[in-house]
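These notes concern the structure reproduced below.
The full complex has more chains than appear here; those shown keep their coordinates.
Every chain is named by a letter (A and B) in the order it is written, and numbering of its residues begins at 1.
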Amino acid sequence: MLPATLPDAVRAALLAPMVDQHCCGVRRDDTTRSGFEQLIGEGGTPAPPGTTHFDTPAGAAIRRWCAPVLGLEPHASPTVYLSRRAELGAGEVNRRLLRGAGVSAFLVDSGLDVPALLSPAEMGRLGSAAADEIVRLEQAEQDVAEAGLPAADYAGMLRDELAVRAARAAALKSVAAHHCGLGFDPSRPSRGSVIAAAGRRLADPKSRLDDPVLVRHLLWAAVDVARERGLPLQFHCGLSGWGVTGWGVSGWGVSGAAAGHLTDPALLTGFVRALAPLGVPVVLLNCYPYHRQAAHLAGVFPHVYVDAGPAVAHAAAGSGHVLRELLELVPFHKQMYGSGCHGAAELCFLAALNHRRGLARVLADRIDEGEWSPADAARIAHMIGSGNARRVYRL
Amino acid sequence: MLPATLPDAVRAALLAPMVDQHCCGVRRDDTTRSGFEQLIGEGGTPAPPGTTHFDTPAGAAIRRWCAPVLGLEPHASPTVYLSRRAELGAGEVNRRLLRGAGVSAFLVDSGLDVPALLSPAEMGRLGSAAADEIVRLEQAEQDVAEAGLPAADYAGMLRDELAVRAARAAALKSVAAHHCGLGFDPSRPSRGSVIAAAGRRLADPKSRLDDPVLVRHLLWAAVDVARERGLPLQFHCGLSGWGVTGWGVSGWGVSGAAAGHLTDPALLTGFVRALAPLGVPVVLLNCYPYHRQAAHLAGVFPHVYVDAGPAVAHAAAGSGHVLRELLELVPFHKQMYGSGCHGAAELCFLAALNHRRGLARVLADRIDEGEWSPADAARIAHMIGSGNARRVYRL
């Protein structure tokens, strides 16, 4: 799996357990072929008639790399794979694949509110790893909005709710990119504008949060809490729609309001700049295909970090090049590993596998061309795999 | 031309005749050196004094790869190449190069209205291939606008005209990217707003269509026709200006109103989402350098397809990397081959050659690293080269 010429110390650093600094839960239940296809496709939709989501880079990688984990030959057919998956049962499949990811700690976004997804604690147990929770801000806000309170109490209750959830969490996470895009006014909205907007929101609390005033208010409330508790603030960036809309969890890709270009992390520059004096780390998740912009922000701002997210699992063997682009500018102390996956444990496994393969290729090239010493390369693999996350999340 | 290690079945699949799912006609007449340079440059403009468009990736590739097709040594000088071209005559040159492209069917945008360009039937005849027509929506609209009718009849006549043209076509194609950019409001415009806009348009019918209301109306009228007839709707996306402005056919690059960033297919997300329930396939053409965004849309939406377009001919040997990026996310059943070329048969030949070379390199790598089986690789080459197009266009 790793280049044969790689020095032992580098190989060991790459194979050491990693911190998965951002993922969602995988499903605990068995699934039909159609259900599984929706989990592994990018949009959470069925494949068109006459086609299959196994005919994607991730689908081919599942047949190649996950099949042996289930005791099959590489390149098993989809039918054979799914029949073996059913035979083993979701519990055993999840256990094998999550352990196979070689992760020592999962930070899990628990805000999807889908009972069929494993909880953070269950992810840890099945994966033989520690587990911590990430609070999804928009889910907290939705719960507050639906609580039936007057507009004047909205801000206070939201602050309290965030504080309560943050008390047991390792990070806060925003999916503002899916709600109104990242091009919002970076300033903290006025009290009056928040009360007015809350009034409109509470008149229709089941609707999707999309008022930029309330999205900004939520972010600034989160900044206050993050600052008090020393927590990083994660932002989902980049193209999305990965995942499990088939079970009611939808990315913006199919059902959301925002379009791809509004997820470019460069749009966050003003907000990031406003946070610079506050000491709140900002972690840019995923970012593909705007990962170069993210790497640049991480290079320019001392408090910005990045990961390559679920693009690594979905692009499979093609993801090595994505990592290569990220590594053009990102400081070694600013990149982290995060699978960003949810729904299928296969994606968690493939993200870890392809992160190691892709990074190994870059490290091997840098060593071969004399650019980095083997000791440097080992240190870089360690920083990216777990060292940076342990420092930033104080694990 | 193809990697020596490639298994026979993969090589055969790559070399099999392809469907060129989108091109324009090439010129039927002989040309001067200056005329030829304008055909092969990206902007359809002459090279600056003291320089030549042969000093481009495509120009060097013509000397390397097209020269032998005309019976010359590789790397022939521009003067030798053009003198041999004149000696053989445009008819024989077109015949050799179009046949050399190894295409079994050309889908030809016939809407450029330049008599010197070969018709779809002529493209097929010279290239020993089947040929079908693609209706360019904006040309149909222009003809309607210039017919001298009252504004109240505009919508009806446009619908009728599109229906007539669609009856003999394999696809409809929009170049809205060149007229107002792709960031338009995705909703169908109101009847009243269309009549008002048509009134303004018909007061100056020779002008270029750029009113977003009419561009949207045209698109929705096309969607209705496409739905009735089961035709795909193609969108030109990405940077353009390739081609033949020298003969009065202009891309946006030099003479158009829109700027490059407005051709990002991610801007089409809302429109694509609106079409999802209607069963009209959407084909994103070209897309460079936003091809990753296009691949993502093809992954997320069941009805979206992509090709890599004329960037493959123009980037020549450098295009392998563009295909590699496209293949990071695109489902194998969603990518098609389209040369997107017009004017010079050389570009048609180079697109096919470089598509095969670039894809061969990716397939060879995936086989070498154990990611895809040779059988998978052969199947993928077949799907991209012709299988997907035959299914989508019902050829």
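The rule is simple: a contact is a pair of C-beta atoms (placed from the backbone, for glycine too) under 8 Å apart; a residue touches a chain by one contact, two chains touch by 3 or more.
Just so it is clear, the model here is predicted, and its values are computed rather than measured.
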> Please state: how many copies of the shared sequence does the complete assembly contain, given 2 in place?
Replying inline: 3
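Going forward, only the chains that are shown with their structure count from here on.
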> Can you give the whole-Å distance between the Cα centres of subunit A and subunit B?
Replying inline: 36
> Which of the residues in subunit A come into contact with subunit B in the complex?
Replying inline: 41-43, 45-48, 50-53, 55-57, 60-61, 64, 74-75, 239, 241, 251, 253-255, 258-261, 288-289, 311, 314-319, 321-322
>> Going by the contact rule set out above, which residues of subunit B touch subunit A in the complex?
In response: 264, 266-270, 273, 276, 292-293, 296-297, 299-303, 324-325, 327-333, 365-366, 369-373, 376, 380, 383, 391
